[in-house]
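Of the protein chains in this complex, all but one are displayed in their positions.
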Amino acid sequence: MLGWMGGLVRGLSQRTLLCYGLVFFAFVYAPMVIVFVYSFNSNPVNMMAWQEFTFDWYRSIFGLSNKLTEQALYVESTDQLKAAVKNSLIVACTTTTISTVIGTMTALAMARFRFRFKTFYRVLVFMPMIIPDIVLGLALLIYFVTLGGELGLITIIIGHCTFLGSYVFIVVSARLAGMDQTFEEASADLGANRFVTFRRVTLPLITPGVVGGALLAFIISMDDLVITYFIAGVDSTTLPVFIYGMLRRGIKPEINAIASLMILFSLVVASSGLYFRSRAAR
Amino acid sequence: MNESSLVVIADATKRFAAPEGGVITALDAISFNVNDKEFVTLLGPSGCGKTTLLRAISGFEDLDSGTIVIDNQLMTHVPPHRRPVNTVFQNYALFPHLSVGDNIGYGLDVTGCAKPERNQRVDEVLELVGLVGFERRRPKQLSGGQQQRVALARAIINRPKLLLLDEPLSALDRKLRQAMQLELKNIQHELGIAFVFVTHDQEEALTMSDRIVVLDRGGIQQIGTPTTIYDSPVSIFVAQFVGEGNLFSGTFTRDGDVGTLRTDSGINIVIHDLLPGINNGDKAAVLIRPEDFELLDSPNETKSGAAVLEVRIAQTVFVGTDFQIVGSTTTGETLKATIRDPSRTLASRLGEGDVVRFTYRPHAPRLLPMSENANDPSPDDA
Partner (left out) sequence: MIPRLTTLDRKRWRLVGLLSPITLFLGVFFLAPLSIMLVYAFLEPGLYGGVEWNYYHHNFGRILGWADGEFEEFDLVYLQIFARSFRLALTTVLGALLICFPAAFWVSRLDDRWKTLCLFLITLPFFASLVVRLFAWVIILKPSGFINQTLISMGLIERPFDMLYTEGAVILGMIYIFIPFMFLPLYASLEKLDRSLIEASSDLGASRLKTFLRVTLPLSLPGIIGGSIIVFIPSLGNFIVPDLLGGAKVLMIGNLVEQQFLQARNWPFGSALAMMIMVAVLIFLLIYVSVVTRSETMSEGREF
């Protein structure tokens, strides 16, 4: 390995690094590009052997056409797909709201107060993020079943909130760390009570962090597979779990189209989030 | 206690746990009053408790014991937003997300002032601080001096009875600071409200205040007008902190109405203003301000009632009509003197290494009690 490193270092000229960088980004993006490109391939038998350009798979997932290449399974999965997307959106919106509120409150407490159990809380808040998700998912499964609860959207929402609050906490804390407490004191000094101060000063100032944290929570919630996989009931499949199930049953061409749409969706959400953050930072 | 006082602070005490363990006494039984329309300065080195005191008045710190009464109202359980005081913060704390106009109007907006009245009052204070036309800008787009004016305007729009200013000029450069000192003073006159001004800059305190409260290590060292503080400091700390001075320590002997301090180096300084607490044989110190020195022209000239000091010049500085001389006496003390020189002849006559003879105004020496560890720097707990 030393020889390899030596070679790397000797070749550290800008050009070699540039070439490497391009290869690196190609490695990162090529798989997604391949999925996208082949989602327009009309070949129903071997989806990776290019035949001709088509929109059929997109039409089929929206239920606009039933291209019955294999069984009537497609028609059935369109409804399931719609239900899964709906569930995902319900879960993501609810968890985003709850975890944003909880995470922001915690961040405010940690940034604005000195108290004895601070270290305990810091560890407690970090725990859900560093614990392997399979462990958290199964612990919640045991818990809900032991308590006799029924698995469904509510259990998914609870499960997501346990760790998404921590993500929001991190993002909002970063924003609060750069914010002076004298703004709040100035507001109180000018006659505003706690509530007015929060609404008119604290909240506007931390909004970029709160929005960033909420976006992050939304994306992670939309994408969570492992925890949802264990605590989703039969009728409450979310989109990632649904696709995972489809992949396990066998790969069908229209998964390409679904995957492409999901990539596009998350890229748009993430880009706009990063764009807003960079604007707010100015 | 004065019934008409605007602010009455009695036995204010506040202790903090020091980060390295132990307790820091930030305020040690502080008592003083602020009268209507008075300009009171809290002066002291960093860590003397002046900012804590200010924060106790504005309501951001609870006192451990003691009371603060503002306008005949006990403030102990009154939260900051209900107190009839406003503050100009050290770094201004202008809201970055609001325009200048909205910053200034904030105090009216949060108390539900009607729009037309609000706008009119914003215009009034904008004019008062000379910022008409700036109301749409963001605080970041203003210079330091302009931000300072916005902070002032924002703090006075609620027409407080008392304005607190926490080292508001410390971030400005020297020229601007001097201009703002005068302007603050003018605005205070125009508004007719009391100011409590915190600073560590003794020059600023002397220039602006009606009264100065000198604080050190949580306790009041002296309260008085600038002239009293400057001319009659009551302790070595005050003498050293306010203005420049030459201190000589020695042994005091009393002789009827006058006394003599024989310095450790053997100079006898006659004291005309005696202090009751200092008796024969006590160790004491004496203060002579630089401008109280006079230069003796001929080698044999003396002045009755004042000692003569022979000084070897180490450094001379010409400042306008004054001439500052730093040197050391033949007995080893460092001495700083400011000599008036209207005819501008001293520069040609004095050079480094020359030995000159100084005397002083006979009534200038100020007797001071020796205090323990007076020369220790106070701990920085601010």
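Here the chain labels run A and B in written order, and each chain numbers its own residues starting at 1.
The criterion applied here is as follows: a residue touches a chain if its C-beta (ideal position, glycine included) is under 8 Å from a C-beta of that chain, and two chains touch if they have at least 3 such contacts.
From a predicted model like this one, the values you see are computed outputs, not experimental measurements.
If you put the hidden chain back, the residue from A:Ile90, A:Leu153 or A:Val226 that touches it is A:Val226. In the complete assembly, the contact with the undisplayed chain comes from B:Asp62, out of B:Asp62, B:Glu244 or B:Asp273. Hidden from this view is one chain, which touches subunit A at 5-6, 8-10, 12, 14, 17-18, 20-21, 24-25, 27-29, 31-32, 34-35, 38, 46-49, 101-103, 105-106, 108-109, 113, 115, 121, 124-125, 127-128, 130-136, 138-143, 146, 158-159, 161-162, 165, 169, 194, 219, 222-223, 225-226, 230, 239-240, 243-244, 247-248, 251, 255-256, 259, 262-263, 266-267, 269-271, 274.
Just so we're on the same page, only the chains that are shown with their structure count from here on.
Rounded to whole angstrom, the centroid-to-centroid distance between subunit A and subunit B, based on C-alpha atoms, equals 58 Å. The part of subunit B that touches subunit A in the complex is made up of residues 58-60, 79-82, 85-87, 89, 91, 93-97, 106-107, 109-111, 154-155, 158. Partner subunit B is touched in their complex by these residues of subunit A: 180, 182-183, 185-193, 196-197, 200-201, 204-205.
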